[in-house]
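My questions all concern the structure below.
Removed from the display is one protein chain of the complex; every other protein chain stays in position.
Letters are used for the chains, namely A and B, taken in the order the chains are written, and counting of residues starts over at 1 for each.
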Amino acid sequence: MSTNIWIWIAALLTLAIYSFLYKDNIVYKIAEYLLVGVSIGYSIAITWYNVVIAKMVVPIRDQHNFLIIIPILIGMFMFARFSKKHGWLSKIPISFVIGWGAGVAIPLQFETSIVEHVKNTIAIPWFGGNILLLVNAIIIFIGVIATLIYFYFSTPHKGVIGKVANLGIWYIMIAFGASFGYTVMARISLFIDRAQFLLHDWLGLIH
Amino acid sequence: MKRRLPLIIVMLTGIGMIIQYFIPHPVSKAIYKQSIDWVIIISAFYLVLGVGGIFIINYQKIKRRKEGWWLSIITLSALIITALIGIFGGIDNKSVFMDIFMYIQLPMQAAMFSLLAFYIASAAFRSFRARTPEATVLLITATIVMLGRVPIGSLIYRGLPGITEWILSTVSLAAQRGILLGVGLGSIATSMKIILGIERSYLGGGE
Partner (left out) sequence: MNFWIRISDLDRRWIYLLMAVAIILPFFVNITIPIRISPPTQALYTYIDTLSPDSGPILISFDYDPSTQGELTPMAIALLRHAFSKNLHVITMSLYPTGIGIAENITSDIAKEYNKIEGRDYVVMPYAPGYQAVILSIGEDIKNTFATDYYGNRTDTLSCLNGVKNFEQIPIAISISGSSTPYAWITYGYTKYGEKIGVGTTAVSATSYYPYLRTKQVAGMLGGLKGAAEYETLIRKFYHTKGRSMATIGMNSQSMAHIIMIILIILGNISYFAIRKQNKRSA
């Protein structure tokens, strides 16, 4: 069993959270509010060192990069949010970041999620490659088309379109099934981690 | 002015960034590099704003003696203590601040999220039903993936991991790609709408 006071604190707080599985109770509530406080306090200290000192103080003080005073001033408009009269000023830094982000994203996203994937879908290795690769490529090609048609609602799903959309449903169901199986795995892993903490780090029952 | 200025900034920064992508002139490159620095610094103020917001909400809850106000005292004290310990005691891995993070925040947050392991078991037991052929396919795929992605799966049937990998890299991939293409086009369209001033929800309500 651990003799480290911090491990004990961590273990008791973990149990406090798990007490919720039995029913909601005051110990759980206290732990919950403590968590909120600690996590914001953590963010404040990290912001102080990693952002204010590292990104603002050091560049100006040590590297004499005075140009960054401009974005600092723009950023400070954000505080106008707390004023009723000058609240609109906070939209200046927001619009700068949003506009910039959208402009940067458009060409890169187009290439990343559209061009590359369309190319890969239609590049079916008819000649050369082995038969399994060919079959897989065809399965993918049909699946991509069927899924897209399923989600395309501007044309009624009737006739050939309806049949292809219907095929899309089967593809989507298989994909969702796979995702669900994986989701189960993920959730269980999280408890496995906490169980290891309690049994290994705290109680020392397992190696 | 109040309404137009943010829209003008969004349009200028957005179109500016698209142009620099296609015209890699030394001047546009220099502006691009400078703009990245600016965005990082302006984004820092989002963090400051978020932290400030939560502080104010909890402070007001105590001040107005709202229901559960005493729990907010826990939040605020934890917040202040953690932040002060971090700012004055340092944030490296030998500091008390890091102990607070690793033994209070981390185990509680991890435990809270791991409750999902139990909820998903209960939910699957109660509502995961083979009511229709589509649901049955979803269920069967989920089962294959659940078994195929754990070591015991290959003891049950040697070929199971291979079948799982095949599903993930063909049928499931096709549907995921179909969804990806749809989402990709959608987010590019949204970015365009933002730059053109059609989509304004990011500016929030009011003036």
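In this text, contacts are C-beta pairs under 8 Å (C-beta built on N, C-alpha and C of every residue); 3 or more make two chains touch, one makes a residue touch a chain.
Note that the coordinates shown come from a computational prediction; the quantities given were computed from them, not determined experimentally.
Undergrad: For the chain left off this view, which of B:G52, B:G89, B:P161 or B:G197 is in contact with it?
TA: Reading the full complex, the residue touching the unseen chain is B:P161.
Undergrad: Could you pull out which residues of chain B are in touch with the chain that's been left out?
TA: Residues of chain B in contact with the hidden chain: 33, 36-37, 39-40, 42-44, 46-47, 91-93, 98, 101-102, 105-110, 112-114, 117-118, 121-122, 124-130, 139, 143, 146-147, 149-155, 161, 165, 168-169, 172-173, 176-177, 180.
Undergrad: Given the full complex, what residues of chain A touch the hidden partner chain?
TA: 21-22, 39, 42-43, 46-47, 49-51, 53-55, 58-59, 62-63, 97, 100-101, 104-105, 108-109, 111-113, 116-117, 119-120, 140, 175, 178-179, 182-186, 188-196, 199-200, 205-207
Here is the rule we go by: only the chains that are shown with their structure count from here on.
Undergrad: Where the centres are mean C-alpha positions, what is the separation of chain A from chain B, in Å?
TA: Using C-alpha averages as centres, the distance is 4 Å.
Undergrad: Can you check the complex and tell me which residues of chain B touch chain A?
TA: Where chain B meets chain A, its residues are 2-3, 5-7, 9-18, 21-22, 34-35, 37-49, 51-52, 54-55, 68, 71-72, 74-83, 85-87, 91, 97, 99-120, 124, 134-135, 137-146, 149-150, 166-185, 187-188, 191-192, 194-195, 202-204, 206-207.
Undergrad: Please give the residue numbers of chain A that touch chain B in the complex, ascending.
TA: These residues of chain A touch chain B: 6-7, 9-11, 13-14, 16-18, 20-21, 29-49, 51-52, 55-56, 67-68, 70-72, 74-76, 78-79, 81-82, 87-88, 91-110, 112-114, 117-118, 121, 136, 139-148, 150-151, 168-185, 187-188, 190-191, 193-194, 197.
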